[in-house]
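All protein chains but one are shown in place.
Going in written order, the chains are labelled A, B and C, and every chain counts its residues from 1.
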Amino acid sequence: MIEWGLYNYWVVIFLMMTGLYVVIARGNLIKKIIGLNIFQVSVIMFYVSMGKVKGGTAPIEAAGFEVYSNPLPHVLMLTAIVVGVATTALALALVVRIKEAYGTIEEDEIRQIESNEDAS
Amino acid sequence: MISHHIPRVLSKLLIPLIMLFALYVQFHGDYGPGGGFQAGVIFGAGIILYALLFGLDQAKEVFRPRALEFFMAAGVLLYGGVGIAAIFAGGNFLAYSALAHDPTHGQHLGILLVELGVGTTVAAVMATIFFQFAGRGRTDD
Amino acid sequence: MTAATAVGLAVAWPLFAVVLIIAFQRWPNLRETGTLLTGGSLFAIVAGVILPEVQAGGRPRFDVWEVLPGLDLAFEVEPLGMLFGLVASGLWIVTTFYSIGYMRGHHEKNQTRFYICFAIAISGALGVAFAANVFTLFVFYELITLSTYPLVTHAGTEKARNAGRMYLGILMGTSIAFLLFALVWTWLATGTTDFRPGGILAGKVEGPQLMILLALYAFGTGKAALMPFHRWLPAAMVAPTPVSALLHAVAVVKAGVFTILKVVVYVFGIDLLAATDASRWLTWVAAFTIIAASCVALGKDNLKARLAYSTISQLSYIVLGAALATTAGVIGGGMHIVMHAVGKITLFFCAGAIMVGAHKTEVSELDGLGRRMPFTFGAFLLGSLSVIGLPPMGGSWSKWFLMLGAAEAGQWVMMVVLMASSLLSIGYLMPVVVRGFFRSAPVDDGHGDHAGSGIHEAPLLCVLPPVATALGGIVLFFYAEDIWQLLMGMVP
Partner (left out) sequence: MIEGIWTLIGDDLPALQIAVPLLAATLCILVRRPMAAWSVAMVVAWSSFANAGVLLHRVLTTGTISYAEGGWPVPWGIELRIDLLNALVLLVVTGICAIVLLAAPRSIKAEIPRDKQYLFYATYLLCMTGLAGMTITGDAFNIFVFLEISSLSSYALISQGSTRRALTSAIQYLVMGTIGGTFILLGIGMLYMVTGTLNIVDLADQLALVGPNRTVLVAAACIAVGVGIKLAVFPLHIWLPNAYTYAPAIVTAFIAATSTKVAYYVLIRFAYSIFRINLTFDGTQPSAILMMLGIAAMFLGSLVAIFQDDIKRMLAYSSVAQIGYMVLGLSFANEYGLTGGLVHVFNHAVMKCGLFLVLACVLLRMRSTRLSAFEGLGRRMPLTFAAFVLGGLSLVGVPLTVGFVSKWYLVLGALEAGLWPVAVLILMSSILALVYIWRVVEVGYFKAPPEGADEITEAPVSMLLPTWILIGSTLVFGVWTSLSAGVASAAARMLIGGGS
């Protein structure tokens, strides 16, 4: 079998940077939220891959298996995923209301509207 | 989707099964893979599927938002209530062993109730989130 | 009543007046009676109970509360504080009398607020006077600043507001930036901020650091109006005259120089300063302030502004006395607190009386007024003599001791400075008297009635106080020995 080394970290870093880039570079709020999700997923990947023990199996007690993967990071990520869902839901709710209030979800347009408001 | 007969018929068959499966996952969860989160999401998915196919209004008839809100709160109350009950039974917070005379029995009972609480809340929350988004900009409640 | 409780009571006593003033705010006569009664009883407490104890060598102490470990709110009366306490409580009575005449004569608004802030400021002054440590002193120092701010801005006009801004900015700014810093430093170096005979810093802070610390104290005390932090004083002249009297003679500026004097004697210790020469630079700053402020005063036409610059100059006498770090210098400084207070309050009272009676504010407008307002100008003359330092006024003694101090320290330049400044003060104070008495009133410029014909003495309550304080200056000339005796107690 080919030795892949610590490739999982590269995946994590790639996802993380992608997410961060989207959050920073995109003006569309929905896209920002997607970026945020990718960012969160990268950390989830990080935890999950961290729990893997080489040759280990799912941590359910059964005859014939000696090595189990560490279940704790997975359990932690269950919580983190819920947090992520809650964040996304709240963010989307806010975006919907922003769309109703401003008529747009583009950040630069919103900023334009706000600065006009300040000027008047 | 009212006019699409095939999905409607199929889903009529599927939705009860989905919900049944959710209950299976729910009650299997205390000593096997599964649990309240998964069950709640599956159950919520059933509700959402129903709403997709039969329309939001009809779905709201079946699952009233007020009721969902109640279940949302009740699930958490159940969870926390078990924890508090453990305190009054003489143990620490959420120490299920104290819930019954036999610690193993207590653990079973505790996890069962807690997972039920989680499942209820998650299902209600999923449905509520969907209703909120889907209902936006329509009748505006 | 023991002297110790009397100390605590004396600081709280003016606050009792605040209660009375608020209770009687609808009845001005009752309100002012309340103020006067508390003022009188306050003076009785200070002079009748605390003074004998201190004269007998006692140091009555009153502990209030420990705010932080090693940081107490406590009072302890020693000779210098005793003297300042006497000045503040005594002149409060006189100023109150005068305020009644002035404020009513001028129909000022918000008189209740005026009396309240005045009383709080007096409480602050007594707190400063009786403070047992630098922290307590700092607390009451800030209390004076805050309570006199509404007095300075009393008029509420744009000009008053700007003056208030400068007043608060300089006084608060310097005290927070420098004085607080010095306080923390002192505490860190010695573990205490207590005033102790002989000082607490010996062996704890050395070399150039000692100089820096002294600078922090000297400039941190913005109320002492050392240049370049003197601008608030002339600016604050927009305030009603009784406030100017309070600011320039009783509470504010005296609290400032008192702080410097007390810190030099009880925190640094004059022996330490004399041995290390750390205060040499301060004598130069003080000397510069003395001369420069006198020169500015010469050029001011507005009477109150002229007196303000004169005050700046006179205050630096006291700072100079402290900086000389000799026994005679410190005693001269302490004595000058009293003498200048009495002399300068007379001058301000007179300026106010002229304003109420003749509605004149500029020196050049005073021609011939002396004949119409003889008592006011007579008092002004006596006050001027005291400030200049001529017998038979008390001011001559303090100047004598300051000269002695300079000689003791071997600083001949400083003696010259003191003499030059006396000459300059003749130059800026005498013209007022000369114009009043010897010039004739300006010729009628065709406006019908004879110019100045409507001018007569200000109301009785405006004239009596300056006359009283002027006579007080003469009395002090003969009782300087007692003050000297008292002050000797502070030099170990």
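Just so it is clear, a residue touches a chain if its C-beta (ideal position, glycine included) is under 8 Å from a C-beta of that chain, and two chains touch if they have at least 3 such contacts.
Treat the numbers as computed from the prediction; the structure is a model and nothing was measured.
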*Mind giving the shown chains that are in contact with the missing chain?*
A, B, C
*Of C:Leu168, C:Leu390 or C:Val491, the residue in touch with the unshown chain*: C:Leu168
_Residues belonging to subunit C that touch the chain removed from view_ = 65, 67-68, 71, 73, 135, 138-139, 142, 146, 153, 156, 161, 164-165, 168-169, 172-173, 176-177, 180-181, 184-185, 187-188
*Hey, which subunit B residues sit against the chain that's not shown?*
69-70, 72-74, 76-77, 80-81, 83-84, 87-88, 90-98
*asked:* Which parts of subunit A face the unshown chain closely enough to count as touching?
replied: 20, 23, 29, 32, 36, 39-40, 43, 46-47, 50, 73, 76, 79-80, 83, 86-87, 90-91, 94-95, 97-98, 101-102, 110, 114
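The rule we apply is simple: only the chains that are shown with their structure count from here on.
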*Compute the distance, rounded to whole Å, between the mean C-alpha positions of subunit B and subunit C.*
79
_Rounded to a whole Å, what is the gap between the Cα centroids of subunit A and subunit C?_
69
_List of subunit A residues in touch with subunit B within their complex_ = 60, 78, 82, 89, 92-93, 96, 100
*Where on subunit B does subunit A make contact in their complex?*
33, 37, 129, 132-133, 136-137
